[in-house]
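Would you mind keeping the following structure in view while I ask a few things?
Yeah, one chain of the complex is gone here, protein chain that is, but the others are all in their spots.
On to chain A.
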Amino acid sequence: MRHLLRSPAGLAGTTLVTIMVILAIIGPPIWGAEAERINPSAILQGVSDAHPLGTDNLGRDILARVMVAGRLSLLLALLTTLIGAVIGTVLGALPSVLPRRGARVVTGTVNALVAFPGLLLAMFTAVVAGLGAKGAVLGIGVAIAPGFARLTQTLAASVAGADYVSAARMLGVPRMRVMTRHVLPNIAEPLILNLTQALGSALLALAGMSFLGLGVQPPSFDWGRLLFEGFSRIYDTPAVALGPAVAVALAGIGFNLLGDALARAAARTTTPAKAAPVPAARQEIEEPDPEAVLEVRDLTVTFPGGVTPVRGLSLTVAPGEIVGLVGESGSGKSLTSSAIGGLVPYPGKVTTGRLRLCGVDLAELPEQERRKLLGTSLAMVFQDPMASLNPALRVGGQLAEVATVHQGASREKAWERAVDRLDHVHIPEPERRARQHPHELSGGMRQRVVIAMGLMGTPRLIIADEPTTALDVTVQRQILRLLRQVTAETGAATLFISHDIAVVGELCDRVVVMYAGRVVEELPVDQLVTGAAHPYTRALVASLPDMDTDRSLPLASIPGRQPAPAEVGAGCAFAPRCALASDRCAELPPLIPYGKAHSVACWEAQ
């Protein structure tokens, strides 16, 4: 509601509609007598103090008649919209309830009606139903029904494919009940929004019918009728026609603005409540490591509303090293990689104590040089290779572009290198594949193409974000091997992000475990199974079934769930789920060394 009033359009729409509704309620009791009083001495008068909009051919005050006509105009519009909405919703919902053949007939009818001009449909119905308000209401109601039917049908079809509808069918829930309990409640919101806008259109259409003499007949009158009566005098006393015209226009605009604003407010996601701010970087930052390809200190990513998915993360990756960044969904691992690549989506905000790539501080570089450095020395591989490939272009051309843009190579040279790189990532028949489009390749092949694209330059850092999650295990194996080979050959540093601790354990040299936006443990991979110190890491390893798990014992699992980025408190975020938690855990444990190349953030680490 607050959103509705905040935008000027929403405010205007709400105000206009409120005024119209008040007018409809209080108009007839206040001005009713005045509007009906015939005064032979004041026939066809123009604007005067007594009659601000003049009088009609029976001497009745037109301003009073405009005020009184509001009720009938709005009521008729409401009735019309209801008729249209009910017929439309029933027609649109029927195909989901009827047997197949009946459904097809209804769908075909709706399609034909949608294609039929609305005005003709309205006139036709109005003439059949008889001249007057009844005919106009039925006519316009029938004319707007196909639109509602189509909307309902489309929305219902999208919900009908949902798993919960399949589940209900399997449980033997009758079709009619599936419709009323599962489908209609889930599509009600857009339908109701559409109703508001339809109300505005119905009001205008009814005014149009009355203006043509097809609508309300005397002695009843609505705004359209008043306009019709005043129109013949528009050249000598324009006010008599302008009054009702302005009323119709304002009401129509009001309902349309309100409908628009409602739709926009519904589409907006609610912003979470404000949470405690993250304390600023507290420790003194040590000297930069000249050897490291990537050095990140105190990386924090925040979103408006106190949502902080990454909290003071520090990370170092050396040349030729594969570091696994592992965590469950919502741990902030993917946003960490986005922040390093400068890809955090708006309105996210990234702050770092230090972000060095290849020995250069990215924060100190001008924008253009920063882009060039990222473009030539960083290769990124995502879960969905189609996100990195343009479906409309041949893969060879996309690879070659890297060389022409960043390295200034000629087109032939660039193409040659593209084919060579495709060959290098073990794509059979690289020349033929280079001329194909991404959709002609399998998922594993596309992922190879993306890796080849990263190899067009001389990458110093490869960031692979869940690169094998969408792939089958046998293909996953090949891609992991390829990543290993590429890292060894180029001497690049690789940051491998995954939720799958088994894959990380198989591929990486060092493992960084994230929980609720923070690093909780960093350890060499050979320590993962037996030497992990943080209770979370140990629980993760224990809960993972592998090919040697004892089948007679229950699997370990961690009670509760990871806090959402807006819920993380001041102390250790894992404490509520931790068996070892003590009073100390209310204070945030720092990440401190724990043996060789091993550090852990836990007060109770053993």
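Convention: a contact is a pair of C-beta atoms (placed from the backbone, for glycine too) under 8 Å apart; a residue touches a chain by one contact, two chains touch by 3 or more; residues count from 1.
Convention: contacts and distances are computed from a predicted model.
This figure omits one chain of the complex; the name its UniProt record holds, of "WD40 repeat protein", "Carbon monoxide dehydrogenase medium chain", "ABC transporter domain-containing protein" or "ABC-type Co2+ transport system, permease component", is "ABC transporter domain-containing protein".
Set against the missing chain, the residues A:E34, A:E401, A:D420 or A:E506 yield one that touches it, A:E506.
Summary of contacts with the chain left out: across A:E328, A:D384 or A:D420, the touching residue is A:E328.
When the whole complex is considered, the residue among A:A112, A:A167, A:A488 or A:I592 that touches the unshown chain is A:A167. Remark: the omitted chain is touched by one listed residue; of A:N390, A:S410 or A:S543 this is A:S543.
Although one chain is not shown, part of chain A still touches it, namely residues 162-164, 166-168, 170-173, 181-182, 185-186, 328-329, 472-474, 476-477, 480-481, 484, 499-503, 505-507, 525-526, 528-529, 539-541, 543-547, 549, 551, 554-558, 561-562.
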